[in-house]
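Report on the following structure.
All protein chains but one are shown at their positions in the complex.
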Amino acid sequence: MLFLMAAGLTLVFGIMNLVNLAHGSFYMVGAYLATTFFSWTGSFVAAVVLSLLTTLAVGVLVELIALRTLYERDHLDQVLATFGLILFFNELIAILWGRAAIYTATPAAFAGYIELAPRLRYPTYRAAVILVGLAVAALLYVVVTRTRLGMLIRAGASNRTMVAALGVNIRLLYTVVFGFGAALAGLAGLMAGPIYAVQPGMGEQILIQVFVVIVIGGIGSIRGALVGAILVGMVDTLGRAFLRPLLSTMVSPNAADAAGPALASILIYVLMAAVLFFRPQGLFPARG
Amino acid sequence: MAEPLIVIRGLSKSFGGLRATDRVDLDVPEGETHAVIGPNGAGKTTLIGQLAGDLRPDAGMTRFAGQDVTALDAPTRSRLGLARSFQITSIFRDFTAVDNVALAVQAHSGHSFRFWRPARAERALRDPALAVLDSVGLGDRADVLAANLAHGEQRQLEIAMALATRPRLLLLDEPVAGMGLEESQRMVRLLGGLKGRVTIVLVEHDMDAVFTLADRISVMVYGRIIATGTPEEVRGNAEVRRAYLGEEATL
Partner (left out) sequence: MLHRSRTIVMAVGVLALALVPPAAAALNQPFYVDLFRRMMIFALAALSLDLVLGYGGMVSFGHAAYLGIGAYAVGILAFYGVDNGFLQWSAAIAASAVAALVIGAISIRTSGVSFIMITLAFAQMLYYLGISLETYGGDNGMPLRTRSQFAGLIDLRNPYAFYYLVLALLVLFLVLGHRLVNARFGMVIRAAKSNEPRARAIGFSPFRYKLVAFVLAGGACGLAGALLANQTEYLTPEFMHWTRSGEIMFMVILGGMGTLFGPVVGAIVLLGLEDVLSALTEHWQIILGPFLVLVVLFAKRGLFGLLPGEVLRDG
């Protein structure tokens, strides 16, 4: 999940050199659309396809209208403009769907559990999410390293003007990449639907975590995004699960109860600070 | 005899697979004007970067004024008396000419954790800055925004900033590049006036400038110095002709 977001965002970051805070908004839009399409059509597959396409379209639209002119600007402008977009999207969602959280049912096909081992059951849906994540990782890797499109993207990343001079329509290319990144975020969003509550502002919560993932992994590196996502996911989960018991062995249970959750919620940031302290470029610097 | 001002031994730097500088040895005695020439991509700018402290060498060492400076960063080397100009003009574009130079003076007059007194009112910064501007011929352009200076004037300003740090060694990366004839003659006159008073290492493609200014010349090809000598010696060197001068024909 985190990886999907991170991969989409890191594509946009590293390749287009664009800081896109609105990425979380695509995640949110994907989640909402999927939920809505699901309740309209009753088919999870249809909902997935439809919402992916719509998120892609929204992404392309946003790129065309607002972000095109920003590539040459500095990061500050990009941050602010996309911050404006977040406000816009959050309110738009609030107007269309209301402020209350909505919940999606897990599609029937994935409702059960799979037995990994006797008495160790894992929800099928979550397993499916992990599989999708891995599939996307593999797909991205192939696209970026093996295909002509991937080659253009990488070339565009290192030298915009050069690629443009070779007669490639760089603007179109960027629009495509951006739309693709948005769709990835949408995919993450729609899969998140059955697990988390769907509500305005949900995009921002995950966005920050995604930032952490990207910074740890190294900006613009898909491999870094994958490793960073796994690392952050594990530290976060383990922190929440074990920190309190661990602390209570050291200090009084009361103090542990108070400090445990607090520490758990900041653990990933501590991790990030530690990584950056030793490797300011992240674990897998994309270039240089 | 005293040790040369600059002593370089075995300096190497690779970018990926490319060896930009490859076991470079070079001595520059105090007071000499030393030109480094060579074809594009020979590693000249990398050498300057390593001397200035912007690039960490992979191997080798640099001594400056008898002190090992290999591990020191650019600001520290600057405070030791090493000043530079950049291949692509590098100035504070949104400051006036005199502010640019005053900043250089300020960097060499104690720390700058002073929060109250306006820096522009400090005569100790202002007066030397104006004097240096005058000496490079920009005296009447002091209050012009650096971005609005002509290209040649900006290069002169860079020299002024370097001089304002009262350097013992001046590293110049293509000081007359991109200049018109008149501008470049003015720059050569300016540098000629510094000759002997300050040690200069200069990278340059303009052979007129090089042969006018240099006491000695090093020729760099593929990251290596293949010859060092007086202009006459370099002119007469067969290997140099083959590797480099053959391309530029007229010397």
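Read from first to last, the chains carry the letters A and B; within each, the first residue is number 1.
Please note the rule applied: contacts are C-beta pairs under 8 Å (C-beta built on N, C-alpha and C of every residue); 3 or more make two chains touch, one makes a residue touch a chain.
What you see is a predicted model, and the numbers here were worked out from it, not measured in a lab.
A.B. asks: Would you indicate which residue among B:S12, B:T62 or B:T165 is in contact with the undisplayed chain?
C.D. replies: With B:S12, B:T62 or B:T165 as choices, the missing chain is touched by B:T165.
A.B. asks: Per the definition of touch given earlier, which of B:I91, B:A142, B:L169 or B:L191 contacts the omitted chain?
C.D. replies: Answer from the full complex: B:I91 touches the omitted chain.
A.B. asks: On subunit B, where is the contact patch with the chain that was removed from view?
C.D. replies: 52, 54, 73-76, 78-79, 83-84, 86, 90-96, 99, 102-104, 106-108, 112-120, 122, 145, 161-162, 164-165
A.B. asks: Mind listing the subunit A residues that contact the chain we can't see here?
C.D. replies: 13, 19, 66, 69-70, 75-77, 79-81, 83-92, 94-95, 204, 208, 211-212, 214-215, 219, 258, 261-262, 265-266, 269-270, 272-273, 276-277, 280-282
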